[in-house]
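Here the structure is laid out as structure tokens; the discussion comes afterwards.
Left out: one protein chain. Kept in place: all the others.
Entry: chain A
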């Protein structure tokens, strides 16, 4: 098999995951896109391991380790997202801007007048 096939597929999968990480708003969908990127890396690792015929099979061992670390990551990540949702009533990553510095003309200011009254509503909705 030509090595370019798995390598190109991995590059494209990685780019799709990159788009998902940057464009998605829900934190859980961002985590899903991270999984896609990790899978692209795993595909590269397996393809190059089979190509090089490594006697230690370091690529496949590292693939298994990446899968395990990804499972741990998604467990912790989902726990954190649940905690954020429980505390703030939303898991949208672009609303978690408490640490951001807001300029005077920033339209996404959650502490401003426009968004102020809606926050308690959402919290009540989340608690219901």
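Following the convention adopted for this analysis, a residue touches a chain if its C-beta (ideal position, glycine included) is under 8 Å from a C-beta of that chain, and two chains touch if they have at least 3 such contacts; residues count from 1.
Note that contacts and distances are computed from a predicted model.
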Protein name, per the UniProt record, of whichever chain is missing from view ("Putative ABC transport system permease protein", "Proton-conducting transporter membrane subunit", "NADH-quinone oxidoreductase subunit J" or "Cytochrome P450"): "NADH-quinone oxidoreductase subunit J"
Residues of chain A (touch criterion as defined above) contacting the omitted chain: 1-9, 11-20, 22-26, 28-29, 31-33, 35-36, 39, 42-43, 46-47, 49-51, 53, 56-57, 60-61, 63-65, 67-76, 78-83, 85-86, 91-94, 108, 126-127
